[in-house]
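Shown next, in structure tokens, is the structure this report addresses.
Of the protein chains in this complex, all but one are displayed in their positions.
Letters A, B and C name the chains as they come in the text, with residue numbers starting at 1 for each one.
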Amino acid sequence: MDPIQFAYTFSVRLHDTDAAGRLFFGHLFRHAHDAYEAFMAQLGLPLERLIRDDEILLPLVHAEADYHRPLGQGDRVEVTLAIEEIRTRSFAVAYRFEADDGTLAATAKTIHLQINRDGTPASSLSDAIRDAILPYLREDRPQ
Amino acid sequence: MDPIQFAYTFSVRLHDTDAAGRLFFGHLFRHAHDAYEAFMAQLGLPLERLIRDDEILLPLVHAEADYHRPLGQGDRVEVTLAIEEIRTRSFAVAYRFEADDGTLAATAKTIHLQINRDGTPASSLSDAIRDAILPYLREDRPQ
Amino acid sequence: MDPIQFAYTFSVRLHDTDAAGRLFFGHLFRHAHDAYEAFMAQLGLPLERLIRDDEILLPLVHAEADYHRPLGQGDRVEVTLAIEEIRTRSFAVAYRFEADDGTLAATAKTIHLQINRDGTPASSLSDAIRDAILPYLREDRPQ
Partner (left out) sequence: MDPIQFAYTFSVRLHDTDAAGRLFFGHLFRHAHDAYEAFMAQLGLPLERLIRDDEILLPLVHAEADYHRPLGQGDRVEVTLAIEEIRTRSFAVAYRFEADDGTLAATAKTIHLQINRDGTPASSLSDAIRDAILPYLREDRPQ
């Protein structure tokens, strides 16, 4: 069965750009996380509930991005999100940012580690998380 | 004839909130401007073209907001935008931010001044701007 | 006795600017609040403690700014902060943003309302707040 992808669309706004006329690189991570929030909400695990209930804590331990072409104000961008890897107590989310004309503008990855309330790593990912994200796991990646 | 309003919707994201658990007040202005950019694009006057062509320059000279109730992560907000006033060389945009339950969360106002390339105030608003925004002028306000 | 002023300095960074090559107006509020945080820390009332202890809550109920001249990347800006008004349960902070050459780039104002934990307005400002900010009150303003 093919893995499912989650799509999220945004427009590059004036405040996203800088004096060089392009998307400021750091703001790509804001949009990646917006896509991740929308993804988690669709899975029935909205971050605001996880944070409020203080039970499943999934802080980022790694983030990276590669920039293939500049994005400018007014550009419409589609983010496709997939799960790249599921480990014992963490998972990796992969993002592709495509411009309107179909060209690849950037890719990004974030790794989320489940921790206990005292900040130590959890013994394992909660079943609720694992079950929810599994259908989005890319099968062509080593696990 | 009733003035037209422009509506724009956004979700409050994690990065919009701060450690007090609410929308950081300054970020409201980012969302107000996002609504303004979407509005100008719908009018056929997308800001990216105005900035690139360097002909019609409309920097903000004033911004203000009143906060009526806190907004939190995951809240869905509808911004309605109207033109509050049109003056010789400037115009004022009014924004209402309503939460999902219909309560008023905030209002904001921005004033945009048309300037020449050398930074001096223009003698008057360009006809393209005036004609485009006029249908959105609230008639109950003194002009 | 002359009121005291609090000074805070920052540089306009690339991410503060937008494709029009100027400080994005909304980011001025971020810098104003940075100055306010540094001010409150100097008063012995750091916001992180107020937020953590959850006893004195001072959300913003109003913010405004006037923009007098553009600021660009690399500009060094001095913010001077004073208390403009102290009311029963709120106070107003005034900010002046001066560029390196001494010209006034912008002014801003924020109003902070003391609330109870349930979100209702407090009966009055706590003495700790009132006593700490009083020396910074501009005496030429009506109270």
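Just so it is clear, a contact is a pair of C-beta atoms (placed from the backbone, for glycine too) under 8 Å apart; a residue touches a chain by one contact, two chains touch by 3 or more.
Here the structure is a predicted model, which is why all the values come from computation and not from measurement.
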Open item on the list: Going by the stated contact criterion, tell me the shown chains that border the hidden chain.
Closed with: A, B, C
Task: On chain B, residues whose C-beta touches the chain left out of the figure - done: 14-15, 17-22, 24, 26-27, 72-73
Open item on the list: Please output the residues of chain A touching the missing chain, sorted low to high.
Closed with: 19-20, 22, 24-27, 29-30, 32-33, 48, 51, 57, 59-67, 70, 110, 119
- [ ] Mind listing the chain C residues that contact the chain we can't see here?
- [x] 11, 13-15, 30, 33-34, 37-38, 41, 46-49, 51, 72-74
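As a working rule, only the chains that are shown with their structure count from here on.
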Task: Copy pair chain A, chain B: interface residue numbering same or different (half cut) - done: same
Task: Rotation angle (°) superposing Cα atoms of chain B on chain C, nearest 5 - done: 180
Task: Centroid comparison with chain B (C-alpha atoms), farthest chain - done: A
Open item on the list: Based only on mean CA positions, could you tell me how far chain A sits from chain C in angstrom?
Closed with: 34
Open item on the list: Taking the mean of the C-alpha atoms as each chain's centre, how many Å separate chain B from chain C?
Closed with: 23
TODO: Pull out every residue in chain A that's touching 2 or more other chains.
DONE: 14-15, 72-73
